[in-house]
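What follows is a structure written as structure tokens; I'll ask about it next.
Every protein chain of the complex appears in place save one, which is left out.
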Amino acid sequence: MALSREQMARRVARELKDGYYVNLGIGIPTLVANYVPEGMDVMLQSENGLLGMGAFPSEAEIDADMINAGKQTVTARPGASIFSSAESFAMIRGGHVDLTVLGAFEVDVEGNIASWMIPGKLVKGMGGAMDLVAGADNIIVTMTHASKDGESKLLQRCSLPLTGAGCIRRVLTDLAYLEIDNGAFVLRERAPGVSVEEIVARTAGRLIVPDDVVEMTF
Amino acid sequence: MALSREQMARRVARELKDGYYVNLGIGIPTLVANYVPEGMDVMLQSENGLLGMGAFPSEAEIDADMINAGKQTVTARPGASIFSSAESFAMIRGGHVDLTVLGAFEVDVEGNIASWMIPGKLVKGMGGAMDLVAGADNIIVTMTHASKDGESKLLQRCSLPLTGAGCIRRVLTDLAYLEIDNGAFVLRERAPGVSVEEIVARTAGRLIVPDDVVEMTF
Amino acid sequence: MAGLDKRVNTYEEALAGLTDGMTVLAGGFGLCGIPENLIAEIRRRRVKGLTVVSNNCGIDGFGLGVLLEERQIRKMIASYVGENALFERQLLDGELEVELTPQGTLAEKLRAGGAGIPAFYTATGYGTPVAEGKEVREFRGRRYILEEAISGDFAIVKGWKADHFGNVVYRHTAQNFNPVVATAGRITVVEVEEIVEPGELEPSQIHTPGIYVDRVILGHFEKRIEQRTVRA
Partner (left out) sequence: MAGLDKRVNTYEEALAGLTDGMTVLAGGFGLCGIPENLIAEIRRRRVKGLTVVSNNCGIDGFGLGVLLEERQIRKMIASYVGENALFERQLLDGELEVELTPQGTLAEKLRAGGAGIPAFYTATGYGTPVAEGKEVREFRGRRYILEEAISGDFAIVKGWKADHFGNVVYRHTAQNFNPVVATAGRITVVEVEEIVEPGELEPSQIHTPGIYVDRVILGHFEKRIEQRTVRA
């Protein structure tokens, strides 16, 4: 069966390492914070200028001057730092964030990502996404494998305007965990009960299926 | 008679305006701080990262962590700010300093300045001088009009490697106050008792002498 | 306001000189750390044809959104503008031009504008619509695009505390774009919650040195919250 949002977040959380600085995008990526493995400590970066994002506040703690990049009220954990947008993106652009997790509309075999603009629809803007994908070496894209009407989002070539070119190496969908290497998706893990055949059928871009595709367990 | 160092500093100080942010170089420029006109307040910038340089410390106040760009122990005045070298030169390069006063070996009619390098002699470095002359709109160069062996330092074309190109508009020497305009020095004021003829004789670059050259008074 | 003392008493004085067609840089992220009262004063002055540079454009009826009501903004440079129905309508009607800029590039363009850097290279946006018409250049095997600095006629900034000399500190994440915007205005105006005496702010802890600031005014702030989120 396809992974739930929570399972996707749990799977991504396995890529965390102790001491990582991590930027989590809006949606499923945000949930990853709930599944940091026991005994491990990571520091969450929020691109509006907060390193060391804490829990949401209690009613009493709410402070309009303390928000995250999703414009939600948050708290800062002990050892947090707060800085300007220029400093925040110096950090991001300079490659200091260890792991970035974000959603997308499409990803292709060249590591291109499209996540911000659908021609003909009103464009709200890219926010910090272009900086995040250009600045990070280590990115995990989380998205459904296919659209609601069954169109694959893992393509030979992105059809939508790009957010970044050649910057994605890892994708977690509701069906599979894949790496992008040498012009192809490489299937590494499949969701519990999802067959390799189904993943093949739902992947439009060139797909390599090694002999040792693992079934995820939760 | 040629101006003394103190008179040169006093003459430069007349160019100050209330509320100016000022960077003073080493030597005569430093003395300008002693002659800020009564009722006027200016803020001294020191390019190692201090805005609001105060007096030298008493013996008891000396602090190794508190120095100016000349590496002298200093104090900070109330309302000072302290920042990184990157921020300090963002300020300088960005044109936020209202007046920069510095010494030079040579200046020419194109507004070029040479102040850091004498070929054949050991070169110690330009420090912040190139940033200061490139960043400021409003610069006063202070130097002797001629070298000890009588060679003019106000030239048609600088003979030494430049510190900055086309950036100087005002020069105060021990003999005169001159503006640089349209490919010539324009004599504006002469030192008390110094004749126009002497200034003409000691100025190698094209010199314009208006009818109304003022004699400085102190 | 005299010499180093940047304090002004009225919002009218704070924005004296702001006229039609100018470029205004505004601090804030969403509704957090926005110069609420300076925005209100821009509205009151009814200046038109403004180019506004800000990460976002407020919401309907608050923040920069209020400047849309009288069609005061001609062009918006921002990274994300999605929270505003009036914005969308004016954009679709062609009354409003928008230049979408990646958030980090926007911050860096403003920093560059204040720091005397006319242009810089960044990998952000390479291979995307943002790169259209921009120079591409390779450094050490990677491709980058050339981005130019932004500066403005006025910068409007929301600080927490300032002293008479215009030294400013920001509170929590209300810092955001405010310090970079403050460096890039020909005239920089800061509104704050508290004005303190020179010397009360620790020199090493000042976020915006007074050299960048032309006018300081004491304001009262609503501080509306966009996404009130609490833990269970």
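The letters A, B and C name the chains in turn, as written, and every chain counts its residues from 1.
By our rule, a residue touches a chain if its C-beta (ideal position, glycine included) is under 8 Å from a C-beta of that chain, and two chains touch if they have at least 3 such contacts.
Note that the structure is predicted; figures quoted are calculated from it, not measured.
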{"item": "Which displayed chains the unshown chain touches", "value": "A, B, C"}
{"item": "Per the touch definition above, residue among C:8, C:123, C:155 or C:182 touching the missing chain", "value": "C:123"}
{"item": "Sole residue of B:25, B:49 or B:79 that reaches the chain not shown, by the stated touch rule", "value": "B:49"}
{"item": "Residue of B:79, B:164 or B:205 in touch with the missing chain, whole complex considered", "value": "B:164"}
{"item": "Sites on chain B contacted by the missing partner chain, in the whole complex", "value": "46-50, 55-59, 62-74, 76, 82-86, 88-90, 92-93, 112, 117, 122-131, 134-135, 161-166"}
{"item": "Interface residues of chain C (partner: the chain not displayed)", "value": "108, 112, 115-123, 137, 139-140, 142, 144, 148, 169-172, 175, 203-205, 207"}
{"item": "Chain A residues that touch the omitted chain in the full complex", "value": "18-19, 21, 40-43, 45, 50-52, 76, 78-83, 87, 89-97, 134-135"}
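Here, only the chains that are shown with their structure count from here on.
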{"item": "Chain closest to the middle [Cα centroid of all protein chains]", "value": "C"}
{"item": "Interchain centroid distance [CA atoms averaged], chain A/chain B, Å", "value": "55"}
{"item": "Inter-centroid spacing, chain C versus chain B (mean Cα positions, whole Å)", "value": "35"}
{"item": "Where chain C touches two or more other chains at once, by residue number", "value": "111"}
{"item": "Interface hub residues of chain A, defined as touching at least two other chains", "value": "none"}
